[in-house]
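Here is the structure we will look at, set down as structure tokens.
In this view, the complex is presented without one of its protein chains, the others remaining in place.
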């Protein structure tokens, strides 16, 4: 079973795949393609991955979450060209209790972002393209902040 | 718009209703009908509500979450007869950042369980019926615990 | 001048789930000739057959909001006695 997919992600299907009569509490996280990034209008984007490693690390993360909490985890990350509003990533954690479901879901998305080798190339409204580097854009510098409107 | 519904809940639809290009991170919680409760096999159940108050309190909770976090909340609770595995409740919180989405989603489900006047009548496998009282079944007494198998 | 005796009126108390079953009705009418507190209404309802099982910690809603035992209830208020909640 692949964690990476080039087809649209169906969240309901992912929830159905992990839930069961004894796992009736399901926490999910869904990440959609945003229309802005770093203050610039995004028109489209493309995800690429180091696929064998990405699959392997996803399996590792799912295994870690299922070992730490009594949950079943479903995880999908989309690759290829995506449009604004498309689902880029979805994680579902099904458990007997919602504490466990939320904890495991949160763990999986944090670790995915931190460890899975996936990259994102954004095409901006002006036609320019850029590989996203979260380490540079996550926290704008003081100078950048000063240039921002206060509202 | 009603928070209570007698028709099946569609989680994908709920997610679509709250998400937007600037709210690309969506945390959801889905609660399904479980097949066991308090150690007994459940065959079916029925939800009833004090409907005008339940609608009003749901609106209040959604308003509180949307005031405390920059999120948009979708919430549905099913009423009537449900089968095992049916979706009883679904909450979706869409935000620009996942911290906010998770925080608001968790808040809404906790407050819903604590404050919304909804009741659940379970039919067990042996045909007996019972109104669920979480205050009696949530934390088994020490005596009950001692009767439980250790695994 | 002589005081006009107050006209009695009824306060409708809605019952749900287990309480409706125990009392065999989805509402009761409490007759009074003046405002009552939530606590007084609870006492009246407990005096009905089957009402003795309504616990002391029971939630009562007045006009769609939870109300303390001391809250006043008067003509036209919507009162409901709520068994332990079990939504979600």
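Labels A, B and C are assigned to the chains in the order they are written; within every chain, residues are numbered from 1.
Here, a contact is a pair of C-beta atoms (placed from the backbone, for glycine too) under 8 Å apart; a residue touches a chain by one contact, two chains touch by 3 or more.
Remember, predicted model here, so these are calculated numbers, not experimental data.
Among the displayed chains, contact with the absent chain in the complete complex occurs for A. From the options A:12, A:56 or A:123, the residue with contact to the chain not on display is A:56.
When the missing chain is restored to the complex, the residue among A:11, A:42, A:62 or A:88 that touches it is A:88. On the side of chain A, touch with the chain left out of the figure occurs at residues 31, 47-50, 52-54, 56-57, 77, 88-89, 109, 112-121, 131-136.
Just so it is clear, only the chains that are shown with their structure count from here on.
If you average the Cα atoms of chain B and of chain C, the two centres end up 28 Å apart. With centres taken as mean Cα positions, chain C sits 51 Å from chain A. Rounded to whole angstrom, the centroid-to-centroid distance between chain A and chain B, based on C-alpha atoms, equals 25 Å.
In chain A, there is no position where the chain touches two or more neighbouring chains simultaneously. For chain C, residues touching at least two other chains: there are none.
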